[in-house]
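As you look at this complex, bear in mind that one protein chain is not there, while each of the others sits in place.
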Amino acid sequence: MSERELTYRAAINEALQLEMRRDESVFIMGEDIAGAPGRDDPEMVDAWGGVMKVTEGLVREFGPNRVRDTPITESAFVGAGVGAAATGMRPVVELMFIGFMGVTLDQIFNQAAKMRYMFGGKAKIPLVIRTTIGAGFRAAAQHSDATYSTFVHFPGLKVVAPSTPHDAKGLLIAAIRDDDPVIFCENKVLYDTSGPVPEGDYTIPLNSAGHPREGSDVTIVAISRMVNLSLDAAERLSAEGIEADVIDLRCLSPWDENAILESIEKTGRLVVVDEDTPRCSVASDVAALAATRAIGFLDAAVQIITPPHTPVPFSPPLEDYYVPDVDSIIAAVKATL
Amino acid sequence: MSERELTYRAAINEALQLEMRRDESVFIMGEDIAGAPGRDDPEMVDAWGGVMKVTEGLVREFGPNRVRDTPITESAFVGAGVGAAATGMRPVVELMFIGFMGVTLDQIFNQAAKMRYMFGGKAKIPLVIRTTIGAGFRAAAQHSDATYSTFVHFPGLKVVAPSTPHDAKGLLIAAIRDDDPVIFCENKVLYDTSGPVPEGDYTIPLNSAGHPREGSDVTIVAISRMVNLSLDAAERLSAEGIEADVIDLRCLSPWDENAILESIEKTGRLVVVDEDTPRCSVASDVAALAATRAIGFLDAAVQIITPPHTPVPFSPPLEDYYVPDVDSIIAAVKATL
Amino acid sequence: MELDRDRLLWLYERMRLIRAFENRLHDDFAAGVIPGFCHLYAGEEAVAVGVCAHLGDDDFITSTHRGHGHCIAKGVPVDEMMAEIRGKVTGCCKGKGGSMHIADVDRGMLGANGIVGGGPPLACGAGLMASIRGTRQATACFFGDGGSNQGTTAESLNLASVWKLPVVFVCENNRYAETTSTDYSIGGPDIAGRGIAFGMPGIVVDGQDVFAVYEAAGEAFRRARDGEGPTLLECQTYRYFGHFEGDEKKYRTRDEEGHFRERDCLEGFRKTVVAGELLSAAELDGIDEASEAAVVKAVEFAEQSPLPEPAECLDDVYVSY
Partner (left out) sequence: MELDRDRLLWLYERMRLIRAFENRLHDDFAAGVIPGFCHLYAGEEAVAVGVCAHLGDDDFITSTHRGHGHCIAKGVPVDEMMAEIRGKVTGCCKGKGGSMHIADVDRGMLGANGIVGGGPPLACGAGLMASIRGTRQATACFFGDGGSNQGTTAESLNLASVWKLPVVFVCENNRYAETTSTDYSIGGPDIAGRGIAFGMPGIVVDGQDVFAVYEAAGEAFRRARDGEGPTLLECQTYRYFGHFEGDEKKYRTRDEEGHFRERDCLEGFRKTVVAGELLSAAELDGIDEASEAAVVKAVEFAEQSPLPEPAECLDDVYVSY
């Protein structure tokens, strides 16, 4: 029986569609997520479906009241998401690129994230902020960040970064149903990748890790697109008789520390692969977890593979140098052996 | 010969004064940093001298052209600092509390930090952003953060957090003279503390660590006010015969990795004390450094002491629980032995 | 203006209660029993009360760092408020928020806000909820003259305008943001004009006169609920105390303060209703006494309430984690 395949993009679109059908309080907003807002001309409706076409078609089914194009005012519309969530809705807000967080961070960090706590637990903010991460598009320094670490740092937020269409759908549905604010990080380079995606709705716990490959020689903990590269590296290593245990850290906050610790216990070696820059990063957290809670099991120094501490450059050879690649993962694994 | 003592507040004020005297291109701006802007009445001039009184008196010496009170528009005036720096000035901008970063982050993260890189090295941004950090004032969730990790994460920024009046003065002078954007974190709770401060100008390298106490049993790496607590802990431990090597991580980005590594080599034990929240933090970086580059020297699991992964609560017993204390540092040290 | 006796009594009661509450805090702060920052609303009562008079329990407000008056006008019980400000577990935020984050979402009070300009986007969100659901709920968004310069405020004015959200923006122009006079900080002739520029009525209102506020807000909420979109009311008022407790107010003259104290909203109200024989002086005196008593009771409640257990620090971050 052949499983249905969908792209990462279509899987996200389907999750939104299913949740909007299921629950009237779910609505989506963002810049040009439908396109040509305010125009009646049927040729124009859904003119874009989002800059990455992830929300295509939704305005046709749900109309402009629940699929809202916004002016370019991220503070106001992300904040409107927070306010709508505090008053009973389940908004899904699109922040076009994670690098745009700077114009709206206060509404995320000081309002959405802290509100429940400041109010003594007497509010809930069931808000999802969908955003895109990742280099590889030649989109240069302000449109290529993968800086989810910034959000992981803030208490009050949950952060997920799926690497497969299957996880994207299940995590997004879980995020929408969750009563806390969730930052949902979609990797632009993954939108066109395909994989099996069950029909109908299903959820994946927001504190879970994926375990796409088992092995006993070395643990590779990777995030988002770095999981794919790590699996490629693992294939090549396997040919040399080195079996990697690959952990997909799809949930960044909360995170499944035990999945990591159990794997380290098994392998005694740890390589962390992260597309975010190195300082104060999830990669550091994983290494710190090893240093604080698995030191007795480590047979080698931990290896961390990330981009350098630089912004993302534009020119193709520079950008290609910036993003971690399969060779560097393989070299890191070998350095632990 | 008795050394001159100044408060942390006065040391910072003196650094600003000296640099403004020395260099016409240095100017300062922020909300109510003088007070009563636009009023001629001599009784009103310098009505506040900043909410924490750090800039008191400067407007009397340098006038309102170089000591500029701003409207409440952090994006505009921090960005104006970036623009002024790019065009030849050396602005020192006050962001009243680090928790206000959210309303201006884009100008810091996407403009100040990335500009030089995006422009191929053909710009320099000699900007200092002075801001206050730290809990202990019962100032609740939005005015008590110590979230310098957010800035350490971003390539293109330098970040310092002095713990003594001496370092505050020397690092601020260095920051003003530096050609890169520097986030200068002042701990509110330290303003009234005193210590020896040389007259005249001197600088402290922006990539250096302090080493306020030597010891061979355990390394304590601490930041800002946590250095003081760590030194108190070290005193008490010393009474029990445990000698701590205390590293003052006054420079967070760049940082003196070697100072940490050398200490770990000597002691074999590492405790990290940070007032920022734990995820994607400088504390994680220090532990990760140990895991990646000092694993062979570690005789025990690394211990990390930070506040919990929560916003800062208001009520005194809650806030006191939130901030790391001397007892918890001592317990952590003992756990490494 | 159709203001019946009950409504008049309510207006005075609320204003008077705010005044009593804030005066007491002023004293208590000086006595050293109030932790943290404390921004008092005394002097500005007519604004919160004239606006909130139009709101029911299922309407919303967003607030500022100077939020006590908004709370009381919206019906948050003073016992829970006082306990919160003292950091007690019986406080409306269980001691986690304090004065700067005092809130009561169940009563539609979406929180004081430590971030100047933090509230307007949230107000758009409450308005959006009502707009999407097609209810007649309305939201009042309070912010200061200082807050009117914040980009988030401008963005929110525009968003509410283009989406015709049922939000009434209430600028409390009390002439100062900390030490900074509006003469210095406000580009343009007034703040109301910014509303007009963003496509909504922008009206300057005498914020010392609760009747004027009540009337202007009445029309604004009618528009809002009828789907005609937002309004910006610039209410000109004055804070009696410093920016926060401890502020010496060196940036303004005692003369100026006196001038505004002469236009006190409570005094003005009293004169009008007594002269117009709408309420008797005795009735008003009774409210004065009751207000003081309510505040005394609130302080007792707060004082007798326990502090939170330290480890409660760890709770209430997430619904689940």
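Think of it as A, B and C in the order they're written, each chain with its own count starting at 1.
Keep this in mind: a contact is a pair of C-beta atoms (placed from the backbone, for glycine too) under 8 Å apart; a residue touches a chain by one contact, two chains touch by 3 or more.
Only a predicted model underlies this, so the values are computations on that prediction, with no experimental measurement involved.
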Chains in view that the hidden chain touches are A, B, C
Answer key for B:53, B:124 or B:266 versus the chain not shown reads B:124
Missing-chain contact among B:52, B:101 or B:115 belongs to B:115
For the full complex, which residue in C:98, C:151 or C:308 touches the chain that was left out?
C:151
Taking the full complex into account, find the residue in A:88, A:296 or A:316 that is in contact with the omitted chain.
A:316
At which residues does chain B meet the chain that is not included here?
27, 65-66, 68, 70-71, 73, 75-89, 91, 106-107, 110-111, 115-124, 155-156, 158, 178-180, 207, 254
Across the whole complex, the chain not displayed is touched by chain C residues 149-155, 157-162, 184-189, 193-194, 196-200
Under the stated touch rule, tell me which residues of chain A contact the chain that is not displayed.
31-32, 35-39, 41, 43-44, 47-48, 51, 69, 71-73, 75-76, 99-100, 102-103, 137-143, 308-311, 313-322
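Everything below uses one rule, namely that only the chains that are shown with their structure count from here on.
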Name the chain whose C-alpha centroid is farthest from the C-alpha centroid of chain A.
C
From the mean C-alpha coordinate of chain A to that of chain C, what's the distance rounded to whole Å?
39
With centres defined as the mean C-alpha position, give me the chain B-chain C separation in Å.
35
Where the centres are mean C-alpha positions, what is the separation of chain A from chain B, in Å?
31
Give the residues of chain A touching no fewer than two other chains, as numbers and ranges.
75, 106-107, 110, 117-118, 155-156
On chain C, where are the residues touching two or more other chains?
91, 93, 95-97, 101, 113-115, 117, 151-152, 317
